[in-house]
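Read through the structure below, which is laid out as structure tokens, and then see the notes.
Only a single protein chain was left out; the remaining protein chains are all shown in position.
Let's look at subunit A:
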Amino acid sequence: MNHADAHESAGLTDPEGDRDVRVLLDVAVSDVRRPGRVSDGELIARGYRMRRRRRSAVAGATVVAVAAAVVGTVVLARPGGAGGPGGSDLGAAAGGTPRPAVSTASAAPTPLPLPAERVRALLPAGIGPLTKVTFPHEPRSELNGRYTLRGAGAVGYLEVDVLDPAKDLVPDPSAATLRATDPCRVQPSGSSVRANQDCTNQQLAGGGLLKTWVVPPLGGTGESYTALLVLPDGRSVSLIACSGNPAYGPLMARPPLTRAQLAGLVAEPGWFGA
């Protein structure tokens, strides 16, 4: 069969011209059947589990907040406690500079470092300074987002996308697609888009799969190196090091991390830290 026949079958030569794009779309899905991988019941059960987990997480956070407030109050109110009746300032008792009573609220849980600081700690020495600028995706991990990196008067960026199905409270498509798709087997969706280049695909000891590739410049955005690690349990880390975008300032001559640095960085366990 040639394409002319196919078009005629699709109604594309309808002389009345009264069929619209809907006909084309109907044709496109006419023979497509949904894979029966997950039943409706299984899907609903999974949704309920996620809902329970999310409620537990919210309840847990509330308990921690209340406990912190109670501990802080007790410390402030107890007879020997700072700020309490007859109490002495802890800093003064230790012989240091007297501090405001509010400082005793350190009995509350220590806040985690800011995401930018946690990411900076994972980077090779000499990279930075680093600033978090956007949340391009739903914040599955608080580290996810884009971080500008400055150097030699230019600005590149690092984009982080961490996926942990066991922890994420917002569902995401499975890592199976990430594992199965070859980034070099892509077809540009617009004439200005060039295909990815220099793709590597490395099976790691332990079952992980490491993919790296180069994304050519697109519009004003510079060249990017990408590394993607997909672990056997479905967790994944994707890092993109890009030479920049004019919105942030002058572009770097090349991405701020080498491909080798990126491949090492993506395997850091710290991406899945607390």
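Here is the rule we go by: a contact is a pair of C-beta atoms (placed from the backbone, for glycine too) under 8 Å apart; a residue touches a chain by one contact, two chains touch by 3 or more; residues count from 1.
Keep this in mind: contacts and distances are computed from a predicted model.
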Name of the absent chain as recorded in UniProt (options "Molybdopterin dehydrogenase", "Putative integral membrane", "ABC transporter substrate-binding protein" or "RNA polymerase sigma-70 factor, sigma-E family"): "RNA polymerase sigma-70 factor, sigma-E family"
Interface with the undisplayed chain - residues on subunit A: 1, 3-15, 17, 19-25, 27-35, 37-38, 40, 43-44, 46-48, 50-51, 54, 136-138, 161, 170-174, 176-177, 181, 183, 185-190, 193, 195-196, 213, 215, 226, 228, 238, 240
